[in-house]
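Note sheet for the following structure.
Of the protein chains in this complex, all but one are displayed in their positions.
Naming follows writing order (A and B), and every chain is counted from residue 1.
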Amino acid sequence: MAFLEVKDLQVYFPVKGGIFNRTVDHIKAVDGVSFEMEQGKTYGLVGESGSGKSTTGRAIIGLEEITSGQVLFDGKDITDKKTKNKAFRKDVQMIFQDPYSSLNPRKRVLDIVAEPLRNFEKLSKFEERKRVQELLDIVNVSPDSIFKYPHEFSGGQRQRIGVARAIALKPKLIIADEPVSALDVSVQAQVLNFLQEIQKELNLTYLFISHDLGVVKHMCDNISIMYKGRYVEQGSTKDIFENPQHIYTKRLIAAIPDINPRNREKQFEFRKEVADEYRKSFNHYFDSNGLAFALQSISDTHKVALPEKG
Amino acid sequence: MWKFIVRRLLITFPQIVFLSVLVFVMAQFMPGDALTGLIDPNVSPEALEIQRERLGLNNPWYVQYGDWVGGLVQGDLGQSFRFKMDVTALISERVMNTILLSAVSLFFTYIIAIPLGIVSGRYNDSPLDSFITGYSYLGFATPIFIFALVMLWVFGFILGWFPTSGSVAPGLDAGTVEYYISKLYHSLLPGLSIALISVVSTIQYLRSEIVDTKQRDFIVTARAKGASENRVYNKHIFRNSLLPIAAFFGWEITSLISGTVFVESVFSYPGMGLLFLESVTQRDFSVVTALVLLFGIASILGALLSDIILSIVDPRIRIK
Partner (left out) sequence: MSNELLKIKNLKTSFRIGDEYYAAVDDVTLTLNKNEVLGIVGESGSGKSALAFSIMRLHTRAKIEGEISLNNQNIVQMSKSKLNKIRGDEMAMIFQDPLTALNPLMPIGRQIEETLFLHNKKLGQQGRKERAIELLNLVGILRAERVYEQFPHELSGGMRQRVIIAIAIANDPELLIADEPTTALDVTIQAQILDLIRELKEKIHAGIILITHDLGVVAEMADRVAVMYAGQVVEIAPVDRLFENPLHPYTKSLLNSVPTEGQDRLHVIQGVVPTLKNLPRTGCRFAERIPWVDASHHEDNPTLHEVESGHFVRCTCYEHFYFPDNKEELENGIS
């Protein structure tokens, strides 16, 4: 049994229009996404703005209303309102993109980190403070700073405070939505290293949502590429980077700047070829609405959205 | 844009219906009814009851409301017991005066507020700005009727530059050039009194818009193009800051109403505001009801006007 299983997830947003402001259309932010996750691994979800990657993450944790589909956590359907249990909300936590706006500026670090504890566990003041200090120690923020406010910390420290809050309840799954894209390179390194460390310590599973393929490659065991609400390709990190099959995946990979200046000309040439191929084969890889087809397995680990062989 | 305007108009209609119900209910709660003041106190209660029945005053409220609205639509606002004439005729005489006064005070408001707001916003935190802002605080704090009294006393009585009451000099024939000049002359001092107080909100609004726009990224783009400071202000900052001010125009009308009520009475200026105060003190309720309704409709239309102006001038709403 898979640790987390998402079946045909759809999230549609209504489009209001007309004189009476009625729903005239839907934006299919997430349009039939299915995947499985195993415990202790890191899953990358990559896409450009508007691809629906963040909406997918938010829908799993319940921050967006699901139009249809199922999310099974440890075999239990958590989209079913009746069985929506506290355990799930404890086991799945989220880390947000912007360390500057995701922490309430008027709350002290103690209150921020203790908030989930207060919701789920009855602790005495003393126990609570001790736990918060332990958590801060785990994320390498000085435990003495529990009475400070978010603005007194740097970007990297804030992001780690966000992580401390997320791991307070010893979750099993963490959904990290662009956790480092607002950070400088050296701070990014710090947060990424740290996420890997606590993963080992706590046997965490990550759903790592990002637009940065370099970071995803570094972090993830398994990567999914999303385009306009659908998956176009899914596979192990090796599958995606060494044997990309879908033209959109190829295009994304070709767009990554190469850090070796000597490869420059080669990289430009490659990018141009892929761009040409993208133009020529667009109709082959996408349906008449410009959307991806359903995923088909091409190996044990690798799935690609290809047209049905007719 | 058209969709937006049509939708906005559709909202306006129920607003006006709701207002009419409110005014009607308010009128019902007032002591007495249309007959109380009209009739000789010596008439017997039985005869009165017959009259009531005849006039429909014993009908259920919704029938009465229907009759009242039916009258409104035909321009029948009832009878004024004090003037013994149709309220419609009574008000229409005054409406023109109030519209003139409002136009004059709007004119003064903008002619004063826009330059002061611009100076204050462009040179913010300069001594000049502090002076203008200081004036604004004073304006916020000053009750308009006291200010109007002072204006009347200084410019009307002591200096004698302006007439001290009425809307036109006596003895002039309506329609002559002198008549219109005199009308305008009479509206200047009350108009200015309203303007000098009501400018402060517009000044502060414009100032903060300018200070805000100044720090936007596209201003840097304009400077990087080589635009001079004057050009940056005229073509980018002021244009963009005046847009919300243009939209504010409709609301300005609403706030004018309260201004005219007090100022007209101070200057004995025969407009709707003065009529309103007099009618309240004289318990001429049919007139009060009619005026409240008119003021209310003016406010609703003012808000409507604001939104329509905004939808026309702001491309982000216009193109949709």
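Convention: contacts are C-beta pairs under 8 Å (C-beta built on N, C-alpha and C of every residue); 3 or more make two chains touch, one makes a residue touch a chain.
Predicted, not measured: the structure shown is a model, and the values here were computed from it.
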{"item": "Left-out chain, listing which of the shown chains it touches", "value": "A, B"}
{"item": "Sole contact to the chain not displayed, among B:8, B:82 or B:223", "value": "B:223"}
{"item": "Chain not shown: contacting residue from B:240, B:255 or B:268", "value": "B:240"}
{"item": "Missing-chain contacts mapped onto chain B", "value": "216-218, 220-229, 231, 235-236, 239-240, 243, 314-316, 319"}
{"item": "Hidden partner interface residues of chain A, rising order", "value": "48-49, 154, 156-157, 184-190, 192-193, 196, 211-215, 217-219, 251-252, 254-262, 264, 267-268, 271"}
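In this text, only the chains that are shown with their structure count from here on.
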{"item": "Intercentroid distance (Cα basis), chain B paired with chain A, Å", "value": "55"}
